[in-house]
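Other chains of the complex are left out, but the ones given are in their true place.
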């Protein structure tokens, strides 16, 4: 008996990745893929790499005959969708927008869907607010310290994202002629993901109130985020290594690398890799994810697996593109 | 009871892709990964994206307790390996080098492992000569015409390959500073894959003796081959479409697209896509593959699946990187 | 006494390149840069690499106090502009659109501005129709043969262009997430530049009436066109080499390379390079240009230099980006 899944907003990047994952997921049947703009069109006409993999078409009809609903819509639109549509209470909802990530917006029934932080709560959740991509990458780098109350100084973060992080909308900074071989900073010190990161760190360490200096950068690659993080710390390299090893020991997608890491180790996978070094009094952490997978649709499937009692990695053992 | 697989030459690009596929293949157990240069090292120290996926190490020992042996060594080295090592006759061998692709080199016991040409023979084969990457892409574009005896004029082929086609050896043309944003032609009219293509076309149409004009190009991307092919032809667009549809109807990895195609539709998958148009008296065919998957390791696994009676797509339903 | 230049359509790609060239041209003073959409804005706010190089602003006013007018507007808009504005007969006009390239559209007063074809006529011209980028690259590869009446068989052309060839408009195929690491064919056999190429070849060889098979491709780089061309030919390699050497001996921007060439040899320069090989009965020619310079704005300046009696290379000895 397969899990019946519906997708709202199936024509965008995260909707497409959701489809790429679910067409091969052994325990899922896609019931519908909703898109207002593409209703009636073949899914493989929009996500053309799916040619030969599915004959499904987009629909503008919703069906109640589902077990789980993925909301792959823009920020603000998930809230509107749920206000406009009465979803049966038995249907699990996984929202990939930012609408319900912050406690102030979420109410008590939404669980922040970062398995490395909330795995047990996720298993029992009805509604999941799927974390942001930068937020996932940076939290993976900081959670082990927060859990030990060791974030005792300002945090310094520089993180570079691929172009898919900005969605498929056309804009000056997504134009190939501009972005190819280019690099730039944006929203320095003011990226909206700082809020959800802060809430997670406080969840683990209620006294956490440090400044987080975050410089986001636009990279000239398509997939992935690399975060370079440091903080003043008394830990030795060995102590830090052990804290990270212990924290992630039971998490199947997050691994601590003894060696320096590079972004393509995780591209097109649901994995996160972390590497820790000590330099003088600074603890230096590098963390990497694929922004569309562990940073969006992959994590959504991971959350679904947890909710429905499947093995956490089901349908998510993806071949890295590697090159 | 899993198929026990050994890999020789596991540290190179095709060896790495073989590992990326086999660690997730539900019917395979990797018995050993042979590498002289890396014996004793963790596989994930060389193929660093496999961190967290396998604790296997390279070995310089061969084991006879295998069902299938993949040779992922350089051209010329497969022949030498088989001369130097006495492989038990019951072990299936799949060679990814070019050593046994041509009938003159192969002897009767080697089958050319292109399922779209030789599926039934592959199922019964003991030894498989896995096709070249350019050869696979171009044959996918020409086989349906050859099967109908319709290659009655010179064939014109321009095909561009990604950097992984040249292997992981360091060279001037693989240097990032040179190759990025660059394009060049090499081995015009003289690429060695023309021979294996010619033999396949003759197998389907014994009278085939046309000139094949082949311009290979080095692209500034990592994965994939796009071949743009044309030939003088009496077929209408509809007739051509039908011939391609019919030819590939039963082949699970090769699809005929009604729409124009682009390389990334197949990158990081084992699929081949073909698109056919008629312009004046010319029949125009575009075909695309991932050179390391359908053009190498993916096709090797496909061949293994056929040999061992598995469903052809087992372990090969890969998520496209798409972006 | 400097040449006074006006630019219409200064906010686009070819307008920007015109500005990048003219701000450093020793014999030119920019009188105005017209743009309806950007009137009043600093030029360096649009072409941000010009910060520190010019304090000019866009204007929506035209001035008659100029010696030369560059039309850097979209196809169709040059004709409309000239219909709507009465330009003094003494002002030279160089149009970078396609509006006046074909004899049927041009009337007798327009000269097709390819110096390698029409240098003497250009010197005396009042109005220049600046050639297309693909057209320039392909003609550079074919003119020496046409001049000798040696284009006696079908011509086969595959040419790949950078993203700037499609202008700065946002479109699905100019999105970084799509185009990066991608390759595709478009307008196969039907590219509009075939017409201007055909007229030029006929100008040199009135009997020329061969089929030109032209496959344009979209590359994943920003600048440049590489054309791979071949034709059945009786010439030996040495004869062909001599014909090309002779033809281009007096042309300062077009050079015949003894060695194989790659695109980046000409990127960010006004040069064209050609390389000739013989393979069996086929003469194989590779030609490369920067689509925005020799294929657009650089050639426009070259034409201006010729018209005003300057040394042909004035202001056009550009440092290649090389990497």
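Letters A, B and C mark the chains in the order given here, with residues in each chain numbered from 1 onward.
Heads up, the rule we're going with is that a residue touches a chain if its C-beta (ideal position, glycine included) is under 8 Å from a C-beta of that chain, and two chains touch if they have at least 3 such contacts.
Because the structure is a prediction, the values reported are computed rather than measured.
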Of the identical subunits, 3 are placed here; the whole assembly in this file totals 4
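Assume only the chains that are shown with their structure count from here on.
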By Cα-centroid distance to the whole-protein Cα centroid, the innermost chain is B
Given over half shared residue numbers means same and under half means different, the subunit B/subunit C interface is same
Chain centres computed over CA atoms; the one at greatest distance from subunit C is chain A
Taking each chain's centre as the mean of its CA atoms, subunit A sits from subunit B at a distance in Å of 34
When centres are defined as mean Cα positions, the distance from subunit A to subunit C in whole Å is 46
Separation of the C-alpha centres, subunit B versus subunit C, in whole Å, is 40
Residue numbers in subunit A touching two or more further chains are 13, 162-164, 180-181, 222
As the complex stands, subunit A meets subunit C at residues 13, 162-164, 168, 170-172, 174-181, 220-222
Per the touch rule above, subunit A residues touching subunit B in the complex are 13, 16-17, 20-21, 24, 45, 47-53, 162-164, 180-181, 222-223, 252-253, 255, 257, 259, 261-262, 264-269, 271, 273, 292, 317-323
In the complex, the residues of subunit C that touch subunit B are 156, 158, 160, 162, 177-178, 180-186, 188-190, 211, 213, 215, 217, 219-224, 226, 228, 230, 260-264, 267, 277, 279-280, 282, 284, 286, 323
